[in-house]
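Shown here: the complex without one of its protein chains, the others still in place.
Chain IDs A, B and C follow the sequence of writing; residue 1 opens each chain.
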Amino acid sequence: MITVLFFGPVAERMETGRIEVEHVAGMRLADLRSTLAARHPEAFEIVSLAAVNGEHVRNMDVPLGDGSEVVFMSKFSGG
Amino acid sequence: MITVLFFGPVAERMETGRIEVEHVAGMRLADLRSTLAARHPEAFEIVSLAAVNGEHVRNMDVPLGDGSEVVFMSKFSGG
Amino acid sequence: MSEPVRLQFEDFSQDEEISALQAASTRMGGIATFLGCARDFSQGRSVHEIGFEAYERMALPELVKLRDEAITRFGLIDARIVHRLGTVRAGDRIVFIATGAEHRAPALEACRWLIDELKERVPIWKKEITPEGDSWVTPHP
Partner (left out) sequence: MSEPVRLQFEDFSQDEEISALQAASTRMGGIATFLGCARDFSQGRSVHEIGFEAYERMALPELVKLRDEAITRFGLIDARIVHRLGTVRAGDRIVFIATGAEHRAPALEACRWLIDELKERVPIWKKEITPEGDSWVTPHP
């Protein structure tokens, strides 16, 4: 399983802060993103950053291990 | 009479914070300064600013009225 | 003594943060701070409250890293960063940064750098709660 978290405006548009996605061998971050973006375009139109296991990831080709925690995030607005 | 005030390092070298000087008709700030500097060269070597009646004065040719308060100051070191 | 970097729901005291900062060294000659407060007005609308949400697993390490970077980059003696979560009301404290150095220039520059970087790099999101409803602040992606 992969845990996908959402916060703030993305969570609002997803109508949830957390979903679980079946892990598939060879799965990359880009695959997960396109699957979810196709189902939730209004949430993913504001996604501009991703993190895997608490680290920023810029390369969308990284493979996702089973049990990963992935976050798709909109631009930060703290401070 | 003209009241001349000194502060901080200038007062220390003058060994006083205040002297009174007889007012002379037509007296300019430059005159007062050169009279005092001749008597107290060690104090006036660190003087870099003057004020008359609480205002900075850059033009040393200003005439001094009777009753003026004059301050000869070294560079500030507050803050 | 409280941690120098914190994400917390409760309010805090500036005087206590400054005292904790000063405790690091009596060679500290300059302390700069920045305090961000909730405004009651934003982009033409009145705002009653502001809500904050963070991805804490990433936000806290990122704040710790920011502090370490600032200390090295500007030669600070110490620095502290506190950011509140949950709901705050107009006028309440949101974020506090304090930087201490031997002289004033590095303290002032580091403080400016920290608040600018925090806004760019720390996963925290803000929701404005207005009489017309709530809305998340979304800078252009």
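Note that in this section contacts are C-beta pairs under 8 Å (C-beta built on N, C-alpha and C of every residue); 3 or more make two chains touch, one makes a residue touch a chain.
Note that this is a predicted model, so its numbers are computed, not measured.
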Omitted chain's touching partners, listed by label: B, C
Omitted-chain contact residue, chosen from C:M28, C:A59, C:V122 or C:V137: C:M28
Residue ranges of chain B at the interface with the undisplayed chain: 5, 7-9, 11-12, 45-49, 51, 54-56, 69, 71, 73-79
Residue ranges of chain C at the interface with the undisplayed chain: 13-15, 18, 22, 26-41, 90-91, 102, 104, 107-108, 111-112, 115
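Here is the rule we use: only the chains that are shown with their structure count from here on.
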Chain whose mean Cα position lies farthest from chain C: B
Centroid distance [mean C-alpha coordinates] between chain C and chain A, Å: 26
Two or more partner chains touched - positions in chain B: none
Residues of chain C engaged with two or more neighbouring chains: none
